[in-house]
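Of the protein chains in this complex, all but one are displayed in their positions.
What follows is chain A.
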């Protein structure tokens, strides 16, 4: 398969995952579609073109690790895992229901493929540092990928982890920042400004790239470059649109944590044909 074909496949897969996110959150009557849709292209690229995984052996010690630090984007992670074959697609509609393996935020003890229980923001990057250190101690060549939200970077622990990753020169750590610019209380720039964001990560000793988080060519190129970096952890700041792919959700802060109603589902799914 050549690169153009791969990118076409990823686009189709991303559309399918976005459709799952709409259906899942609607069935649950709650959940976080906005930040799931903004990060869909990044996660799709990782699960279908980057991560070394074996759904038949989810605990393979040599697998790449992916940590969804912004755990509220659980619908996105679940849709990607199901599409990747970790569990049946039909189970997606059990999201947030009593007895389901698909908890409101990811639970590593319930669902295969979930590498870390997340949901309390700011903790995933530290976990990624731990896994990257373990890989080095064990002489294994797996990589650790972490997806952070932008609002999440307001947590001090993120910067503690940033310091530690650079201190220990963890070049097997590749973080994405889903920079959609909106958090619950409004625009990130108004609630608690993060800028200059790339400069901050660079100042902490990271190799930083800035890309369009909805452009698969840019995502794949950034990962490839990050994989070549030696002696530094990697940050890929991906500019994204909250609610991407569904016109009435795009850039609307209110869609952070609200599920679509049946008539809205129809419109959304039609747009994602």
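In the analysis below, contacts are C-beta pairs under 8 Å (C-beta built on N, C-alpha and C of every residue); 3 or more make two chains touch, one makes a residue touch a chain; residues count from 1.
In this text, contacts and distances are computed from a predicted model.
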For the chain that's not shown, choose its UniProt protein name out of "Lactose transport system permease protein LacF", "Acyl-CoA dehydrogenase", "Transketolase central region" or "CidA/LrgA family protein".
-> "Transketolase central region"
Given the contact definition stated above, which residue among A:131, A:182, A:222 or A:253 touches the chain not shown here?
-> A:131
Contact with the hidden chain (one of A:16, A:91, A:160 or A:212) = A:160
Residue-wise, where is chain A in contact with the chain that is not depicted?
-> 61, 65, 107-109, 115-120, 122-135, 137-138, 144, 156-157, 160-161, 163-164, 167-168
